[in-house]
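Have a look at the structure below before the remarks.
Complex shown without one protein chain; remaining protein chains in place.
Chain nomenclature is as follows: A, B and C, assigned in order of appearance, with residue numbering initiated at 1 for each chain independently.
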Amino acid sequence: MSFNTFGHIFRVTTWGESHGPALGCTVDGVPPGVALAETDIQPWMDKRKPGQNKFTTQRKEPDEVRILSGVFEGVTTGTPIQLMIENTDQRSKDYGDIAQAFRPGHADITYHQKYGIRDYRGGGRSSARETAARVAAGAVARAVLARMVPALRITGYMVQMGVKGIDRTRIDLAEVDRNPFWCPDPVAAGEWAAYLDDLRLSHNSVGAVIEVVAEGVPAGLGAPLYGKLDSDLASAMMSINAVKAVEIGDGMAAAALTGVENADEIRMGPDGPEFLSNHAGGILGGISTGQPVVCRFAVKPTSSILTPRQTINTRGEELDLVTKGRHDPCVGIRAVPVGEAMMACVLLDHLLLDRAQTGGARGRIG
Amino acid sequence: MSFNTFGHIFRVTTWGESHGPALGCTVDGVPPGVALAETDIQPWMDKRKPGQNKFTTQRKEPDEVRILSGVFEGVTTGTPIQLMIENTDQRSKDYGDIAQAFRPGHADITYHQKYGIRDYRGGGRSSARETAARVAAGAVARAVLARMVPALRITGYMVQMGVKGIDRTRIDLAEVDRNPFWCPDPVAAGEWAAYLDDLRLSHNSVGAVIEVVAEGVPAGLGAPLYGKLDSDLASAMMSINAVKAVEIGDGMAAAALTGVENADEIRMGPDGPEFLSNHAGGILGGISTGQPVVCRFAVKPTSSILTPRQTINTRGEELDLVTKGRHDPCVGIRAVPVGEAMMACVLLDHLLLDRAQTGGARGRIG
Amino acid sequence: MSFNTFGHIFRVTTWGESHGPALGCTVDGVPPGVALAETDIQPWMDKRKPGQNKFTTQRKEPDEVRILSGVFEGVTTGTPIQLMIENTDQRSKDYGDIAQAFRPGHADITYHQKYGIRDYRGGGRSSARETAARVAAGAVARAVLARMVPALRITGYMVQMGVKGIDRTRIDLAEVDRNPFWCPDPVAAGEWAAYLDDLRLSHNSVGAVIEVVAEGVPAGLGAPLYGKLDSDLASAMMSINAVKAVEIGDGMAAAALTGVENADEIRMGPDGPEFLSNHAGGILGGISTGQPVVCRFAVKPTSSILTPRQTINTRGEELDLVTKGRHDPCVGIRAVPVGEAMMACVLLDHLLLDRAQTGGARGRIG
Partner (left out) sequence: MSFNTFGHIFRVTTWGESHGPALGCTVDGVPPGVALAETDIQPWMDKRKPGQNKFTTQRKEPDEVRILSGVFEGVTTGTPIQLMIENTDQRSKDYGDIAQAFRPGHADITYHQKYGIRDYRGGGRSSARETAARVAAGAVARAVLARMVPALRITGYMVQMGVKGIDRTRIDLAEVDRNPFWCPDPVAAGEWAAYLDDLRLSHNSVGAVIEVVAEGVPAGLGAPLYGKLDSDLASAMMSINAVKAVEIGDGMAAAALTGVENADEIRMGPDGPEFLSNHAGGILGGISTGQPVVCRFAVKPTSSILTPRQTINTRGEELDLVTKGRHDPCVGIRAVPVGEAMMACVLLDHLLLDRAQTGGARGRIG
């Protein structure tokens, strides 16, 4: 069952609401003997946390993580790790309309329809604030991966903001940390700043496409047929707030290819099989090939905008609603570290799952 | 765990290989008291089965389903339903190169790397033949849904073949059954026939995009945060052979929208909330809104083609490989009924899951 | 997977160590709309908490529960409920021998063998202190059950302490709360006080048998064949620290009965079937019959005793070990509220699970 838990062996259960006293997650199935401290987690939290520049929400949250269990004398013990983040900037305010009205594009109406009750403060459980817990769990996964697969490297970046994409010939991963958009193309980053400013000032918002690449993934990860690496990635990414599509490798573009074009031909290199292309995004039959695992997802524009939109309230009355507050004009920006975290969690989970069934043994080639 | 099982409550465990004696699935969690017979399942099998025209593999399989358990005097008993399909056309042949060589684009190399052994006959477990079991399970789900939600209607069709899309203004669902491509646009269907013939005769293949729409889905289905309706659909569709991307609602295109454009505004209609658009594809915050659930997925081109491709074998030797045999030039065609089946399974699963937690009660509006 | 989670739909994930900063649990799958506050949980915590009399450990823990999520304006929202209990009396001390030596009868050696590392302070994760989280979860289950099945009543009591049992003809449930042993037989309770005092003063401890009875359980709960009500109860009770056996109905004694004796004959009463006896303990074929569900479990004597026992340490050195500290001479006493809590959790879980598959409908009789 998976109301609030994801993963098979490395299992993360998140809890908490946007404006409750705290939120967090229980991370279970962590291998024992891995060095772990709050300082290993905090940098990833800081990458996601709000209020860092004018392109993200002005809510100020330090997002300080506390480890409450599962670590003893600086090392994981194999028991569940509880990570707690206190909410400090839940402004007391009059929720007025919001308490009864359904903000278009938000989960307000569906939570009401399903549960008959909802915590309307900041979206409650459906707030993107929940992704702080994912990033914390992802940091734990990274710490374990760093030990089990030292060569593994996970990098997320934005490849499209609204109607503006990047020029892939200009991709430079060193650029990613140098602009507020995690954009690998410095030219595009400059254009996006102006573009997003305009949108923000016109009380609008915009969507984005994020790409997450994992290099150094061992071949053989994935549990066909219903725990395939790609289907688990699809589920993980689609579960992030506002995501509407997930692509692996060529993704939707694969539909337009011919079989001759799409075949990733294989040659024998000094260290084993080498592929001449990576249309597959590093996954065949749900199992990793050893090539980079490439995953993209589309984030819809922030639904909270200052432009009035038509809606109804719980009494069935029609009204025009303006969503005031502190909102990200492009929520996709902060989805970058979240996508990385989900990739880390899924890969570690499959690494553990694979050694359960196969012991991590690999069929030889050559 | 999910090696070969999907679903939370309505759980389907598939088994079997392409060229083994039989394949099938165990369908568990089926509500009791639903009329069910082989004749309720067979029409859906026939829709997927191979050899129906020159655009699909010439393997001849009757795909006759037998119900071995879980049904008594024509009615489901609540115990597991075993569905078995015997393989009848597993031609005895010399597998020659294929037994040792890895067909590019196929799971041959990854199964070898993971398991150290693979049933190379027709792709073994990784063959799309496994989807016959999914269609059978989907037929059971449809029988239950027909009783629990009579107004529900699931329709799949192809909206793109290779570089050729449809004209959405010409969509006519009555056309879907009238051409071999499940194409809702009769003009496109005609063009596709010539296009695919050319590709087939030039020893090539092509990808496709499938759209599956479910109308009449009750509001309130979906188990946030990690059993969201959309993340479960993403996982289900991505687990189908050759699928490389999954979209909900506007999908990738949502990234290019502004918040003003993307908001599905809400008005109050005579029977409850009415949305003025459906960019969300019927799902907000992972929970169904009551609008049509719209899901699309991209299928890569068939990897088995008669054009030689470079590859290696288990001994690490390089070779050029032509994949002879009886293959679909556009495997996306037969993915249409499979996508419908997965939609049916996911919806029923969430209907059952929802009544577990909420009892199926709904928050009132108005 | 179930490293630290139990339940199918009503799922409880516990976390925390005996001497860490806090412990608690995430309770997921709670139906929405149920009134819940800390004051609903605290009385059950108080029943289990240590230091209440000379027969339980002198560790002083207020065991105050905080609800951190999942409740809004005093009502459950259907989102995960995080319950946290801070540890306040983790005395700083020199763990000396204990840090390296394995206390006989404890999990010290197996945690070391499995994980290679263990939090040795008070047993760490393997401490019975973890059961505080179970009791908190059980209180949530009780609150939901009180609303869904008002007639349901769960009562636990001790029926044997060491070699001394009760006289079942003297059972009076009103007595249970009147003595420190939750003993329903006032005469036995008096004898046990002297018996346990002797054992305690002679640096010894003793085992116990607990019985938990649930009256008012609806017929039809249980998910055959591998989520049977009795197999889930067996798993739940056996997972409590120090439990070595679980019985349903007549339990081990059923082996000595004949079929003629064991048959619970059925008559038709004014409100439906009535059984003339309850050897089955309210469960047939893994499904509740509507009779009282009767479950017993045996708790071994506390392993921490002041009498020296032979053991080894991590260096493989042999030594004699005395386990100092604040220990329960009969840990079975505090297992009573824990057993009740597990019964509540399992029953609610099955109530929810049943309505998933059957909708809670029942086959009519008469």
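Some observations on this one:
Note that in this section a contact is a pair of C-beta atoms (placed from the backbone, for glycine too) under 8 Å apart; a residue touches a chain by one contact, two chains touch by 3 or more.
Please read all numbers here as calculations on a predicted model, not as lab measurements.
Checked against the full complex, the one of C:Asp28, C:Glu130 or C:Asp185 touching the unshown chain is C:Glu130.
Checked against the full complex, the candidates B:Pro62, B:Gly116, B:Gly216 or B:Pro292 give a single residue touching the omitted chain, namely B:Gly116. Contacts to the hidden chain, counted on chain B, fall at residues 1, 3-5, 8-9, 11, 13-17, 20-24, 26, 28-29, 32-33, 66, 68-70, 72, 75, 77-82, 84, 114-119, 124-125.
One chain is missing from the display, and on chain A it is touched by residues 1, 9, 29-32, 78-79, 224, 352-353, 355-360.
Residues of chain C in touch with the missing chain: 1-6, 8, 14, 102, 104-107, 109-117, 125-126, 130, 160-163, 199, 204-209, 219-228, 230-239, 241, 244-268, 273, 276, 279-281, 283-290, 298-305, 307, 309-312, 314-318, 332, 353-354, 357-358, 361-366.
Assume only the chains that are shown with their structure count from here on.
Listing every chain that touches chain A and chain B alike gives C.
Chain A and chain B have CA centres that are 26 Å apart.
Centre-to-centre spacing of chain A and chain C amounts to 39 Å, using the average Cα coordinate of each chain. Our note on geometry: chain B versus chain C, Cα centroid distance of 45 Å, whole angstroms. The multi-chain contact residues of chain C, meaning those touching 2 or more other chains, are 1, 9, 29, 32, 78-79.
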